[in-house]
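Every protein chain of the complex appears in place save one, which is left out.
And then subunit A:
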Amino acid sequence: MLNGKTAVVTGGSRGIGRAIAITLAEAGADIVIFYAGNHTAAEETIQSVRETGRQGLALKVDVSDKEQVDAALKEVVSTFGRVDILVNNAGITRDNLLMRMKEDEWDQVIATNLKGAFLCTKAVIRPMLKQKGGRIINISSVVGVAGNPGQANYVAAKAGLIGLTKTTAKELASRGITVNAIAPGFIETDMTSVLDEALKEQMRSEIPLGYYGTPQDIAEAVKFLASDSGRYITGQTIHVDGGMVMN
């Protein structure tokens, strides 16, 4: 399905990013993950990638740092000769009510979650233009569409990703590069495991399908968009959320 392709997954060491990396490898793609700091987790992901028979490479990259991103993409292209799929998945949370939110909490989240996607996208455009094709998939969030108290920074970044998706899609459509966003709902990961039980229960009651999603649910949607099956879809936001948001 994705044989001969190279995919870059940011935030690929854990959670949704790990599931995406392994799923794309199972579909035939060689995988590069960017990770922020958890070296052990990154190695575990790469080990799972290699078990599928594909090549795997983990690079420690701060996605909000242009020099690091450019250097990493250069390494990807020199190692694999190409980059076909970029999944902008790296994300952090610094939750706080807006009136208590520190400037630093705002800046950190915007830098990683939004600027990181901008820098990684900018860095893959050149190789993708040369290849006359590519797939860029931005991992947004249900809260980027619906809003969520206590997450003004995260929500702003995730909504920003949807705007970035639409504009990049329009700019690159004539060159065979598709750009889409996926908006996960409540997915069981390290990021959501820290939430308290009462809040989790309340969230579950708001999911029409009645249960939380898994990282694999998101990975399947990414695989679809990254493959030939998704070739006619661009500029869209796919909601993988058990029905929480219906447009």
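Here, contacts are C-beta pairs under 8 Å (C-beta built on N, C-alpha and C of every residue); 3 or more make two chains touch, one makes a residue touch a chain; residues count from 1.
Operating definition for what follows: contacts and distances are computed from a predicted model.
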{"item": "Protein name (UniProt record) of the chain left out of view, among \"RbsC1\", \"Acyl carrier protein\", \"Serine/threonine protein kinase\" or \"(2Fe-2S)-binding protein\"", "value": "\"Acyl carrier protein\""}
{"item": "Touch criterion as defined above, residue of A:K74, A:R126 or A:R231 at the omitted chain", "value": "A:R126"}
{"item": "Option from A:T40, A:S174 or A:S205 whose C-beta touches the chain left out", "value": "A:S174"}
{"item": "In subunit A, positions touching the absent partner", "value": "126, 129-130, 171-172, 174-175"}
